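Not every chain of the complex is shown here; the ones you see sit where they belong.
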Amino acid sequence: MSNPNPIFIPGPTNIPERLRRAMDVASRDHRAPDFVDLIRPVFENLKPVFGTSAGQVVLFPATGTGGWEAAITNTLSPGDTVLAARHGMFSQRWIDLCRRHGLDMRVFEAPWGEGVPVEAFAKALAADTDHRIKAVLATHNETATGVRSDIAAVRQALTVADHPALLCVDGVSSIGSLDFRMDEWGVDLAVAGSQKGFMLPAGLAIVGVSPKARAAMETATCPRAFFDMRDMMAANAAGSFPYTPSVPLLCGLRESLAMLAEEGREAVHARHHRIAEGVRRAVAAWGLSLCARRPALYSDTVTAILVPDGYDAGALVAHAYTRYGVPFGIGLGDVAGTVFRIGHLGQMTDVMALSGLATAEMAMVDLGYPITLGSGVAAAQAYYRETAAHAVPAAAAA
Amino acid sequence: MSNPNPIFIPGPTNIPERLRRAMDVASRDHRAPDFVDLIRPVFENLKPVFGTSAGQVVLFPATGTGGWEAAITNTLSPGDTVLAARHGMFSQRWIDLCRRHGLDMRVFEAPWGEGVPVEAFAKALAADTDHRIKAVLATHNETATGVRSDIAAVRQALTVADHPALLCVDGVSSIGSLDFRMDEWGVDLAVAGSQKGFMLPAGLAIVGVSPKARAAMETATCPRAFFDMRDMMAANAAGSFPYTPSVPLLCGLRESLAMLAEEGREAVHARHHRIAEGVRRAVAAWGLSLCARRPALYSDTVTAILVPDGYDAGALVAHAYTRYGVPFGIGLGDVAGTVFRIGHLGQMTDVMALSGLATAEMAMVDLGYPITLGSGVAAAQAYYRETAAHAVPAAAAA
């Protein structure tokens, strides 16, 4: 018998039926005169999700990694100094990608479980009086550690230092799920991907671009062609793409944006918070700790949980998958083996979350963890009960 | 946000992805010479699911109710005496249908929660020395009460009485999920439907026909046309249907039969038992009782649960649906208001079942039931843990 269980990895998410259907389309001519009727609303409707009206949003047939590359190669030049922090697998990878493109990375090491070291950044920016730093990288939501950083504070550091560096934010696992305010926070490049808050398969890098970032493209000299944003923006303005787009993903994104708009952005954020908080209540009931070091850092899209000393988180994830057919996220990089992750972004209901928690409990007990069956579930149930104001009948899935 | 929760009604079931895909087909010519290549294996592969090699299985574009009608109108004549028991909503409806077709129903009343009253049947059959009783109706699995009856015992009663009546069995919510032995039990007409153990949408009445039932068609005089089995069998033998079939459902059924065969019938039955037993452990932990009066009657496809005195089971089901987006089965007929039902047939995993149990707990606590959150979940978890020998990775869903 095949296995219909939900998945609890922090992306790709459980794809809603409605998006499955929206993507199941025949080929159409991407050079036809009415193709613009498909894509123009997509570009418009992406803006509020990024929190921008001044900027624009571009799409690449790639992944979030491609979005990182597009962001930096279009706006920076080899040898440029870039400020960044390494506090998780994805911040680490972006740093590595920048180095490969010849950027001079000034990297702050932070504990995995901490957020962007805003104070260190502030000092570095204040000290950089000749503005050698051309860009600041910040990972809004570290998918590896379940840590959400304070992007407004990073902007504040730039403002205080009166520093002109571009602010480049990895919002791959936040945009579409968590509050994101590109204009208000002065984000110049915001990178998202289709397979997270947009609830689609991987395949689209979605990048918000501020007017300042757009201007930086005129002088940036990093080589780029596939990821050239000026080509992309010029084609988009004409209702097309520089190369063949994925029609299914565009149709899916159109529908995803419709779903987010119908629910309302604040309701989407509140829903993610509610689901996440239930998961955290369960973790507390288990007597376990989060990788994120304090509540201000808690991510509402993914929860990274420290396993007790002497246990192997990787074995736990493998066991849950093999025994119960439920995927959780393994620990990556510095926290491999010590954390497992519950992804709860996108179309995740309280009912689905409870099934994930119940599974995690069974798997932990199977492996000898000092956990009481039902304990985490009960804690989450109590929270979900109290907060179940916004019910949605099953039929709405259609 | 739309709602992707599983459903816990006793049919239609949660349709597996694989069957969703199998049904998503273009139209094809049902009179084309190669259409037989689609349908012939379907007819062949249905036989082992019904437990017959001597009989054959026919398909009507209808529902289980249509299957009941086909079974009796093709083999009986107005005025014929038919033995039956009323012990649930579906046995009651079949009796009503028979009456509309002019049959003389001799009905035993049994408590809802009891099975077919085999002893009463045995006495009636023994007393019917001139064989006025032409058919015996038995509901293998009463979907309304979660009661599985002993069809072998009914056959035994016929055998002991040396009685020639046809044995007509409603297997709508058992065939495909529970052990069913048409030949061994001497079942003459066995009625199933696509939306239960076959995990498809409603739309196919699936009827097993013994050679004796086939012979009875030659003399039966109940009017029938749409449901005429001789027309149907003749057309089927020629590789066609007397009228336009549903190609999507035939393609779905082909795939459903493949899934059942790949898993193995015994494994399918064992899986249903395991899931059901976990649900029953939860009910016990809640301190509640089943509608089914004793373990021998417990159904492995649906569990009907008595709510405590003073509570309204209908309100519970409505609340779970409205608040949490999870459908359970309401009580029907004589048990309306006093039972709610958890359907757990078809593609139901332990993980899904736990989400249903967790939801039922929240809903009961919301409505003031004396239930402890997590209690039923923990009892089911304990059982599922112990019995989780046959794990299936999520990927197998493809």
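All chains are identified by letter, namely A and B, in their written order; residue positions are counted from 1 within each chain.
The working rule: a contact is a pair of C-beta atoms (placed from the backbone, for glycine too) under 8 Å apart; a residue touches a chain by one contact, two chains touch by 3 or more.
From a predicted model like this one, the values you see are computed outputs, not experimental measurements.
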Homo-oligomer size of the whole complex, from 2 visible chains: 4
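Basically, only the chains that are shown with their structure count from here on.
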Length of the line joining the C-alpha centres of chain A and chain B, rounded to whole Å: 45
Parts of chain B lying in touch with chain A, wherever the complex brings them together: 1-7, 14, 16-18, 24, 259, 263, 268, 271, 321-327, 347, 349-352, 354-355, 358-359, 361-362, 365-366, 372-375, 377-378, 381-382, 384-385, 388, 391-398
